[in-house]
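Every protein chain except one is present and positioned as in the full complex.
After this line comes subunit A, so read on.
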Amino acid sequence: MKITKETIEHVANLARLNLSEQEKEKLTLEMASIISYVDKLNELDTEGIQPTSHVLPVQNVFREDICSQSFDRDTILSNAPSSEDGCFKVPKVVE
């Protein structure tokens, strides 16, 4: 599948990345070469082959819903780039 500058812009938006014009041009070429390489998988007939998402026979892992010790607020906020009054601070979201 052909990778164009528009593809790159669309994907960058989905990935929440801002790219410079130069980055877009470079990524268009690089992604095109990588994608044409991974298209090699189409040589393999996988009709009827089950996809494996997990190598182990692990299904859902449940535990009892019990209260246990967690982190206090200050500890969690200590890595926040911006906080105020015990909350994470973000730009205004709702007008």
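Convention: a residue touches a chain if its C-beta (ideal position, glycine included) is under 8 Å from a C-beta of that chain, and two chains touch if they have at least 3 such contacts; residues count from 1.
Methods note: contacts and distances are computed from a predicted model.
Chain not shown in the complex: UniProt lists it as "Glutamyl-tRNA(Gln) amidotransferase subunit A", one of "Ion-translocating oxidoreductase complex subunit D", "Carbohydrate ABC transporter substrate-binding protein, CUT1 family", "Fe-S cluster assembly protein SufB" or "Glutamyl-tRNA(Gln) amidotransferase subunit A". In the full complex, subunit A touches the hidden chain at residues 1, 7-8, 10-12, 14-19, 23, 27, 30-31, 33-35, 37-44, 46, 49-56, 58, 61, 63, 71, 75-76, 78-82, 88, 90-93.
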